[in-house]
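Heads up: the structure comes next, in structure tokens.
Here the complex is missing one protein chain, while the rest keep their positions.
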Amino acid sequence: MFLARVEGTVIATRKHPSFEGCRLVICQPIGSDGQPEGVPQIAIDAHGAGLHQRVIISSDGMAARKAVDDDESPARWTVTAVVDEPQKAP
Amino acid sequence: MFLARVEGTVIATRKHPSFEGCRLVICQPIGSDGQPEGVPQIAIDAHGAGLHQRVIISSDGMAARKAVDDDESPARWTVTAVVDEPQKAP
Amino acid sequence: MFLARVEGTVIATRKHPSFEGCRLVICQPIGSDGQPEGVPQIAIDAHGAGLHQRVIISSDGMAARKAVDDDESPARWTVTAVVDEPQKAP
Amino acid sequence: MFLARVEGTVIATRKHPSFEGCRLVICQPIGSDGQPEGVPQIAIDAHGAGLHQRVIISSDGMAARKAVDDDESPARWTVTAVVDEPQKAP
Partner (left out) sequence: MFLARVEGTVIATRKHPSFEGCRLVICQPIGSDGQPEGVPQIAIDAHGAGLHQRVIISSDGMAARKAVDDDESPARWTVTAVVDEPQKAP
């Protein structure tokens, strides 16, 4: 599970049928200092995360298939939480 | 699930029998700015994604095995969507 | 399973219901020399790991779902141990 | 699934019994331009891939366990194809 920042959404006409009606967001993993790190992931978002919001994303396939309600979906990543505020050591 | 750009196809005569008749594409993960990031993945493509097109690829093994219709296939990555257009914050 | 250092906690009001009541910590993977390496992971912590403590985190989804007591949770990473002291070759 | 180049083989006397009689090859992931990228993987090779040959490797554990014919093997990566020739856009 990564801390990530929402960088945009993805629109796709040709896609796996299980993705129909799903909101797909581009999530840039970030460090605890907010700096981008590593490759963005595309995640299914059921929480309505806004642009630039910090979220937690998870690669759990079983939960993703549940999220799109299709046991044979290739979905893997989901937005699992919208972060209020990261708390760091002083 | 990564945003990726199709960089080519792969032809292999010696391969796992479950890959017979499958289109295998080289997918370079990209950031939301379109720059390459990380190692390319080989994915099974049933959407006929064209060269340089942006796609979403997923590592879900169960869906990949379904895609090649072989429960014992080592297939892991599939092209799950062909992107119309990424939408970013202004 | 990574060696990681706890860098903070995450508070999220909008989240998957299975995360309710869970402590979520930001875990920065570190090398055996203590230097940060790679992207931080968000892990569920049932051990009460303190800030800056070294921990072992694991990506095992089954154990994570067990930790939050929800078979359909998207949880993936858990703190599996709090390190007493790393022992290295002289 | 990565595109990789075979860089050598590994010999191990002390090993999990399921690896007995298996050919283990060091596979360096490469980009579509043939340049090395990321950490090499050790894969089980049933295709007799030669040194410096390009192969596709997959992390599917189920298929790997099948390859070594042991349901409790820790095997994860297998060579799934030997590449004839990568085809890229001009």
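Per-chain numbering from 1; labels A, B, C and D assigned in written order.
Note that a contact is a pair of C-beta atoms (placed from the backbone, for glycine too) under 8 Å apart; a residue touches a chain by one contact, two chains touch by 3 or more.
What you are looking at is a predicted structure, and each value in this text was computed from that prediction instead of being measured.
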{"item": "Visible chains in contact with the missing one", "value": "C, D"}
{"item": "Interface residues of chain C (partner: the chain not displayed)", "value": "1-3, 29, 31-32, 37-38, 47, 56, 58-60, 62-64, 66-67, 78, 80-89"}
{"item": "Interface with the unshown chain - residue positions in chain D", "value": "7-16, 19, 24, 26, 28, 38-43, 51-52, 61, 64, 72-77"}
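Quick note on the criterion: only the chains that are shown with their structure count from here on.
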{"item": "Centroid-based (C-alpha) most distant chain relative to chain A", "value": "D"}
{"item": "Turning angle required so that chain B lies on chain C, C-alpha fit (0 to 180°, nearest 5)", "value": "145"}
{"item": "Copies chain A and chain B touch via same or different residues, half shared test", "value": "different"}
{"item": "For chain A paired with chain D, centre-to-centre distance based on mean C-alpha positions, whole Å", "value": "30"}
{"item": "Junction residues of chain B, two or more chains touched", "value": "38, 64"}
{"item": "Chain-level touch network, classified as line, ring, star, complete or other", "value": "line"}
{"item": "Which pairs of chains touch, using the document's own definition", "value": "A-B, A-C, B-D"}
